[in-house]
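Selected chains only, in their assembly positions.
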Amino acid sequence: MKRIGIVDTTFARVDMAYYARRALAGAGTGIKVLPATVPGIKDLPVACRRLFLDGADLCLALGMPGKAEYDKTCAHEASLGLIFAAVLEAKPVVECFVFEGEAADDKELETLARRRAEEHALNAYSLLMRPRDLARRAGTGLRQGFADVGAVRPTH
Amino acid sequence: MKRIGIVDTTFARVDMAYYARRALAGAGTGIKVLPATVPGIKDLPVACRRLFLDGADLCLALGMPGKAEYDKTCAHEASLGLIFAAVLEAKPVVECFVFEGEAADDKELETLARRRAEEHALNAYSLLMRPRDLARRAGTGLRQGFADVGAVRPTH
């Protein structure tokens, strides 16, 4: 039994954790979810570290930075914190951020957030349970939330 | 009994700690405040770490960066330091910054600082005492100091 911490925020405008949990449940068995909710993305790094200390083998950090320039700075700080927490614990943190400005309207935002949360959840699943699935797709231009761009060409 | 460190600055132009303490007192019992005041926002990270070593379970870091471009850099540095201190100690630091440039005049600045300090204080309270309150509001587009933007739509 592997444990995945899933941390989300009250700042986000879509319940990304719902989609992530659903995708994980569909991916296979052998996963237990440790949930946590924090106010905003800057609160994610320490929440991940705490879930690691509670036994998580990997954390999925879900966030939705706003549209303002300052929100980009906050996302940058949060990202550095997530990398720091992951390296410190030597356990993966899968960052899943959706910037409000990436979508043209609310509907598109919901769709993008759902798809990205699902695809990053599957990445988290692969990292923990099926690393060979990732190895097989190395260098193939995968994207999360948008269409994959694909490999430049089949190389060898 | 949980302990919340509240650190503020002499640089800020509003007594944000007053509003934070008042909001905490109104939120419920079982909280003891450990106060500290430092000159500016860059002094907040180490002050938080020191309060953690003195027994704080969470720190609320209150600051008010000025209007100049350089103040944004200082806020960025302070934010990274706060995240670093939180991850290192594995205890939450709730950052509550109000940029002077966010408000049109002094009155608006006072109101914004008061509201944001109160709402972040309540977040701090929830993180420590009622994590389920945060979980229930995950993905609902909450904001601190301004009106909440709300969820994109009720999702499920």
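Think of it as A and B in the order they're written, each chain with its own count starting at 1.
Just so it is clear, a residue touches a chain if its C-beta (ideal position, glycine included) is under 8 Å from a C-beta of that chain, and two chains touch if they have at least 3 such contacts.
Values in this document were obtained by computation on a predicted structure and should not be read as measured data.
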(Q) Just want to confirm the stoichiometry: 2 copies shown, so how many copies does the whole thing hold? (A) 5
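We take it that only the chains that are shown with their structure count from here on.
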**Q.** Separation of chain A from chain B, taking each centre as the mean of its C-alpha atoms, in whole Å
**A.** 25
Q: Spell out the part of chain A that touches chain B in their complex, as residue ranges.
A: 8-18, 35-39, 42-43, 45-47, 49-50, 53, 64, 70, 73-74, 77-78, 80-81, 84-85, 88, 106-107, 109-110, 113
Q: Would you mind writing out the residues of chain B in touch with chain A in their complex?
A: 72, 76, 79-80, 82-84, 86-87, 90-95, 99, 120, 123, 127, 131, 134-135, 137-144, 149-153, 155-156
